[in-house]
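Before we start, here is the structure in question, set down as structure tokens.
One protein chain is absent from this view; the other protein chains keep their places.
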Amino acid sequence: MNQPARGLTYSRVSFRYPDSPGIALRDVDLEVEGGEILLVAGGSGSGKSTLLRAANGLVPHTSGGQFSGNVLAFGRSTRTHRPRELADVVGFVHQDPEAQFVVDHVERDLAFVLENLGHEPQAMRRRVEEVLDALGIAQLRERAPTSLSSGERQRCAIAGALAAAPAALVLDEPTSQLDPQGADDVLAAIGRLNADLGTTVLLAEHRLERAAPLADRAVIFEAGSIVASPGPPAAVLAGYAGAPPVTHLARLLGWEPLPLTVRDARRLAVEAGRANRSDRSDRSDGSNGLDGCKPPPPDAPGEAQGEAPGELLLDATGVHVELGGRTVLADVSVSARQGEVIALLGRNGAGKTTLLRVLGRLLTARAGSIEGPGTVAYVPQDPNTLLFAATVRAELEQTLHLLGRRDHGDVDHWLAALDLTHLAGRHPRSLAGGERQRVAVAAVAVGGADVLLLDEPTRGMDAPSRAGLERALRAHAEAGGAVVLATHDVELAARSAGRVVVLGDGDVVASGPARTVLAGSLFAPQVLRVLPPFLTVDEVARAQGVPAAPAGRVEP
Amino acid sequence: MTSRFHALAWLIWALAAAISLQLAPSPLYVAVVIGIATLVVQVHGSDGPFARAFPVLLTLGVVFMVIRVALTAATTHTGIGTELFTTPSFTLPQLLGGFTVGGPVEAEVLFQAAAEGFVVVGVMAVFGAFNAVVSHYELVQSTPRAFYELGLVVTVALAFVPSTIQAVVAVREADRARTGGRVVRRGRLIRQAIPVLESGMERAVNLAESMDARGFAYGGASPLDRVAGWAGFASLLALGGAFVALVGRASTVALALGAAGVGLLLVAVWAASAARHRSRYRPRHFTTADGAMAGIAMLAPIGIAALSAWGESTLTWAASPLHWPAFAALPVIALTALLAPMIRVPPVNAAEPPDTAGRRELVSDRGSAAK
Partner (left out) sequence: MSVDTAALLRRIPGGSDRPGGRRARPLAVYVLTTILGTAAFLYPFWIPGESLPSSAHAGDAPLVAALVGALVVAAISLEVRRGTMNGATVAILGVLSAFAGLGRLLDLPGNNAGMLFLVVLGGAAFGARFGLLLGMCTMAVSAFITGGIGPWLPFQMLALGWMGAGAGLLSRATARADARAEVVALAGYAWVWGFLYGAIMNLWFWPFQRGGSLSWYPGLGFADTLHRYWSFYVATSLGWDAATALANALLVLILGIPILRSLRRFAHRLHPVVELVDIDET
């Protein structure tokens, strides 16, 4: 790559989508330096996707709309250059691993960009081999993308964008649809590319626990403009709701400098503990640093304070399921009582989705029984499989209509519970990912089932949406229902669940109160690893007597 | 999914077989061609989803033949043939054609129709074999660059098929989930069709962005494009003229104009292909082996045509008077040229993973030991 190390420059960029009243980008000025990794954080609908697409001209040339200002990508202006003329300087990766392959064959899809640019056959061969090695996917070259895991698919998509050796790589939430293992692989690959090849990376992410330590600088985007100027990630993300829990923890306890990883946080905890011990002779309130004296509250979050769980709603015993000749679940027993929020954890393929489907009466088990007076409803992983109505409100009303219920009172209740009232008249497909997921949950929950079964509800959700969902689930449990959540998100389990069940290879590996199961396991949340026995930042805050900050707000 | 021979070579083979069938429609020779096609499928057939193409198309051809035979036997009564049996007859009203169905069923009519239907079965078998042995990706790749975008549409569509099927399954389950596991039939079509469609369209938009970002449609129009446009237009005019000449019974003029039309179209395709800036990654070149196979296969129709010009009488067969189809060695020898694909037989264990290859050897050892 012999491009000069200039980067991407946005000058006074404003943009409005066609037929859209809102403004997507307002007068944005941003400089991405050559060779750095810049992380863009922001909620759904904040405009960061638009910002990223402006880097290689997809906005405005592919999407249409009104564009003012200028974006320079390594000296080429996107006003005069179409995306296809920037393909050799800027590569683009989307968040959907299923929608980036032109040919159903990895190696031939990689060569797509090279064919388009008219490279010589010999040069194409060399480039393809190089990029297969750079991403470590050489063993996947003959496979069909539809047969790969989503992490592998995303790496192949990155390879496809990288084949023409662009100087910059723009990635729009590449890990949001992936499981933690796949996300790790993708982010590691991005870090390697930046370190070895010097590729400039412009990255938008929700999942900041992994992405933030990778970045050189970070910037926060909201409502079409930058609200926190680019700077070192820890400083910039300090007040951001979506920051890693350890950052929030450190901010709460006044630790400096703000950590982004568990490792840095542990070091600070040890230092603070040392400082605390030496200070204790002077101070008596112990308010600075470690709070070893005040034990955490005895009851786990997610259960109503002081209330014992209610009657049994659902009882599954000895469930045995075989799919495609393989034993997916072997002798699994799970029960749900009124007021409980249960988290189902486990690796990909451990059987979480299968268990939920069996509980939701969508799949019949070969052996075992499922009893209980409670009605069940299952919310599928992908909200797009549910949504078909013209408005959000109609979507909920449809469910009631299908169940033969005339009274539509519950519709408003659930719209309010999931913060969807202001979106009630919108087309569900025009909403961003996190909002769509909430609509899907509402559409199923409005049926009035006692036990809600949710499969990965927070995939791709930003912090405000997550907080809204958690509130609604807690309210449902408190009102006498139960919730069973299958998730990879340990923080979600720590914040919402009273009980945790861990599945491994079709067996129940662990089951019990959240605190006991999460402690000392691979599924420990960040705060637990830094400051045992606290599970979440909210617990620490409560122990301190400080009111917890309302989630979802960016603080200055 | 690669095939031993280039896709174009296979196409030439299929055309050669089809032409041979037309030139030698006696049931005996048709049976020979069908047998050759079956053998080719056995040896060269890929295990992909198109492996079913051969039996499916063969069955379709047989069904077609049976229907046609029944139809002809029921409606054609020459009065001079050998009667087999009589069925009750009725005449359809004039509005629906006014022809008679039923009546004496004659053997000659039956066999004549069967023989002609058999030729169609042969054509279906040949193209069924073609679909079963060719690599469809290579077929798309081999289209001239002038048609690149359309070939790309087919490629993208084929890449979308598995995810569409998965989407349909997921949507059906989500629909049941909405009502707590119960199936609600009313309005099911809309509830299931729309999400699949919308998700597919959204994926298409994402794919379009990915394609644009990867340089699709790089390079604008060039003067060769204009040449291609006008050449295509002119070729259509020439072909139209050929048709008019045909109606006017001026066959030489028709032939000349037809040839001109085809020639101009080829010019148009060449110009449009040259105007594109794309290159091809690891294209499959048409090797001498492919050329040899195609050349040998073409010997079959050429040989049959020569024999027909020499007055070989066994090539066609008529049912009346009723007689067995005659057999002559020369046409069969000519038809064996269609065995050309056998010059390169894929190795038996080519696609086998290492651990099962050993097991196979063990079995074959045991088999040979048992002999």
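Just so it is clear, A and B label the chains in written order, and each chain counts residues from 1 on its own.
By definition in this document, a contact is a pair of C-beta atoms (placed from the backbone, for glycine too) under 8 Å apart; a residue touches a chain by one contact, two chains touch by 3 or more.
Computed from a prediction, not measured in an experiment: that's the story for all the values here.
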{"item": "Displayed chains contacting the withheld chain", "value": "A, B"}
{"item": "Sole contact to the chain not displayed, among A:F388, A:W414 or A:F523", "value": "A:F388"}
{"item": "Touching residue (missing chain; options B:A107, B:V184 or B:L265)", "value": "B:L265"}
{"item": "Candidates B:L84, B:I165 or B:A306 - the one touching the absent chain", "value": "B:I165"}
{"item": "Option from B:S3, B:N131 or B:S279 whose C-beta touches the chain left out", "value": "B:N131"}
{"item": "Touch residues of chain A, complete complex, unshown partner", "value": "12, 14, 16, 18-19, 23, 27, 60-69, 79, 388, 390, 427, 429"}
{"item": "Positions on chain B contacted by the hidden chain, ascending", "value": "18-19, 22, 25, 49-50, 52-53, 56-57, 64, 67-68, 71-72, 75-76, 92, 96-99, 101, 109, 112-113, 116-117, 119-120, 123-124, 127-128, 130-132, 136, 139, 146-147, 149-150, 152-161, 164-165, 189-190, 193-194, 196-198, 200-201, 203-205, 207-212, 216-217, 220-221, 225, 228-230, 232-233, 235-237, 239-240, 243, 246-247, 249, 251, 254, 261-262, 265, 268-269, 272, 316"}
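Here, only the chains that are shown with their structure count from here on.
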{"item": "Chain A - residues contacting chain B, complex", "value": "53, 56, 58, 61-62, 82-88, 90-92, 94, 96, 98-105, 108, 111-121, 124-125, 128, 145-146, 157, 160-161, 164, 357, 360-362, 375-380, 382, 384-388, 398-399, 402-403, 429, 443-444, 447, 449"}
{"item": "In the complex with chain A, residue positions of chain B that touch it", "value": "137, 152, 155-156, 158-159, 162-163, 167, 170-171, 173-181, 184, 186-187, 190-191, 194-195, 198-199, 202-204, 206-219, 277-283"}
